[in-house]
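Notes follow the structure.
Note that one protein chain of the assembly has been removed; the remaining protein chains are unaltered in position.
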Amino acid sequence: MTRRAQCLAAAALVLAGCSSGDRKPEVEYNCPANALEIEVLQREITRFEADSGIRIKLNPFSGQDKLYAMMAAGKAPDIFYTSSTMRDRLAAEDRILDLRTVSKGDPLPGRLWPHVILNGTSVDGGWYSLGNWEFTCGVYYRKDLFREAGLSPPDSSWTWDDMVSLARKLTRPPGPDGRGGRYGIFIGSHFVEALELMNGADIPREMLLLRIPAESADLYRRYVALMDEGIMPDLLRMQAMGMQPAQLLENGKVAMLVEAVPNQSLIEAMTAPWGVAPLPRFPGKKPAYFRSASGGLSLSASTRDPGAAWKALKWIVTEASTYQPNPVLRDVDFTGGWEKRYPQLLGSGFRQVWDLSLEHNGGDPRFFVRFSSWTSGPILERLQPLLDQVWARKKPVDSLLAAIPAINSEVRREIAVTSATMTMKPEFREKIEQALKEMHDHSAF
Amino acid sequence: MRLNERSQLPLVAGISLRYALTYAVLMLLGALFLIPFLWMLSVSLQDAQGMFALPFRWIPDRPRWENYGAALSAVPFGRYLFNTSVITASVLCLTLFSCTLVAYGFSRLRFPGRDMLFAVCISTMMLPGQVTMIPLYMAYARLGWVDTYLPLIVPSLFGSPFYIFLLRQFFLTIFREYDEAALLDGAGRLRIYWSIVLPLARPAIATVTLFCFIGTWNDFFGPLIYLNSPEKATLTLGLNMLKSQVIGSGSVQWHILMAASVLVMLPNIIVFFLAQKQFIRGIQIGGLRG
Partner (left out) sequence: MRRTLEGYLFVSPWLAGFILLTAGPMIASLYISGTSWTMLSPPVWVGAQNYARLLGDDHRFGLSLLNTLTYVALAVPLGLAVSLLLALLLNRRIPGRGLFRTLFFLPSITNLVAVSLLWMWILNPEYGLLNGALRMAGIDGPLWFQSERWAKPALIIMSLWGTGGTMIVFLAALQGIPGELYEAADLDGAGAFSKFVHITLPMISPAFLFNLIVGIIGSSQVFTQAYVMTGSAEPGTEGGPNNATLFVVLYLYKKAFQEFSMGYAASIAWVLFFLMLVATVLQMKLARRWVYYEAGEQ
């Protein structure tokens, strides 16, 4: 063939390929930037595409701050993760879909735990994000160290004081060469809120301003006392070490460790015999075990095919193997599935911890959920440095309580500015202004 | 900050004390500067537990070369190498093209307003990039250039004050007589620029090339802001992604991170060794006349 004919033939082929109806709806999914997960997902996506005719394009993502920028540039993905803070802002600016509209008549909402839908609901009553994962937390402990010390392992009825006395018995000072020391327990600062719940602190969902109930303050004091007494390592030092918490437990540097349940990397890394117990209770307080609700997957309002996007979202939550068994689904045997994958979970106490957290679900009081998403940023900005100082034992817990009025007045001013200058759907604005008015009337804050 | 010495020190075995003192201090400081590099190499060859060994073992029992493999696969460094090369090559070409033209204009040609414009050019060196960052970002977003390489490449079409300054200083040292002779022969300005001045300015151009290469290769802020899709990221951005991946998941795999850092540093070091003299000469030219 002559050169010219070759070119024409090639062009014709290309055109033919383009127009041969390769118009499958395409949905872009912002997935976590984990190489292994992506590999597995990629394989399953091809099967999903064959079954449903919807193509999913994976977009590995490692930065929340980019999402907004991408939206502004008009390149928003269709399915992406939103934290509770982001979700409310985006919902107010009409950037994400109310899932109730796309899921009409679909059986999936019925399969979800009610609290999952509640966690994804914003202040206007709309359902804007579908959680894709949940976890609770518990106290991991070294069975052999307990046996060695002649102590019986904890069960669900143990109290904070029981835990402290066990920790005391398990703490060992370092030898003359500086090695061999052991702490009784380690609780990371991000798990303090879970213990506040156990102590009965009442933390309403839509609180706009900072409020530290007496039970929380009491818990903070007990937490700091652990470090003062020397049964828990210094928090800053631990964070600075950069060691994984599981390594602490594995090396025997701590005998007990509060961590998420289930925690895949911990389960896989541990070779020493371990068990996990539910969080300790406080006398006279009803148990309220922590269950996370830190965000979920949302659908972009500018998605070209909402129906396809919903179907893809459904598939991700219910069938993508990386996320199965998915704890947000009621009809799935979560504990059974994990026990099958990791036989060491049998007899470890995992099942009990999980079931208890479902039975007495205390929810998620972490800052970005505790406070309304409009104020969690400004509050945390001011509160975190103070908390750091309290955990470093440079300031007493009371200094936190004393700082509350000042923090709140600043935050009140900021949110007034925000609501005056931000474009919001009327339902959101009404709710915020109403809350502001109420706060003025009850200036207990 | 000054060595304690008196003018005439006795000679001991033919080596003056001042000499020996200088050498000793240099060795000490040299060691201090070298140790971080060595440590980086050492950690990159150990396993997850090795870093936490007290006391630190400089040479591991079994060097873990597979850390480098893991670093390469955790984040697609090969891809990022390609991306970074593409960006750097484009920026380099455009920069050389525009900066030499402009520097020639500022140094060899006389026209009204020349010195004032040059002063403005220099003063923009002192502008913090953040002042113009936001409107530029919005403009690029409107144009649809966000998440492409265009915001990183196109500005080099317009030259950069630092290189213009450097080149101008160098051009000033080239004899005017060459220009004048060529003009008398009837050559156009462009021709003079191309066939006479440029070849003579090779050292300065080499220097600008090196500076530009290093600067673009290592650029962090630009890619951070303008690139969103992970497959478009550069090496620097990739390293940062690896870091947040590795630290965010609760387990800090420093050995992999150090291996990745070594890989990212390697091109710079290689390029530097290949072209040391030009590099240093370039800074001398720029700094002396500052």
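Note that the chains take the letters A and B in the order they are written out, and that residue 1 is the start of every chain.
Operating definition for what follows: contacts are C-beta pairs under 8 Å (C-beta built on N, C-alpha and C of every residue); 3 or more make two chains touch, one makes a residue touch a chain.
Keep in mind it's a predicted model, so treat the numbers as computed, not measured.
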Contact list for the unshown chain, restricted to visible chains: A, B
Option touching the unshown chain, where B:30, B:63, B:78 or B:144 are the choices: B:30
Absent-chain contact - pick from A:212, A:404 or A:422: A:422
Residue in contact with the excluded chain [from B:17, B:86, B:181 or B:269]: B:269
Positions on chain B where the hidden chain makes contact: 1-3, 5-7, 19, 22-23, 25-26, 29-30, 33-37, 39-40, 43, 51-52, 54-56, 98, 101-102, 104-106, 109-112, 114, 117, 120-121, 124, 126-136, 138-139, 141, 155, 157-159, 161, 164, 189, 193, 214, 217-218, 220-221, 225, 235-236, 239-240, 243-244, 247-248, 254, 257-258, 260-262, 264-265, 268-269, 272-273, 276, 280, 283-284, 286-290
Chain A, residues in touch with the chain not shown (by the definition above): 64-66, 68-69, 71-72, 93, 95, 236-237, 239-243, 377, 380-381, 384-385, 388-389, 410, 413, 417, 421-423
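As a working rule, only the chains that are shown with their structure count from here on.
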Chain A-touching residues of chain B, taken from the complex the two chains share: 52, 54, 73-75, 137, 141, 144, 146-147, 225, 228-230, 241, 244-245, 247, 249-252, 254
Chain A to chain B touching residues, read off their complex: 33-35, 59-63, 66, 69-70, 72-75, 179, 242-247, 265, 269
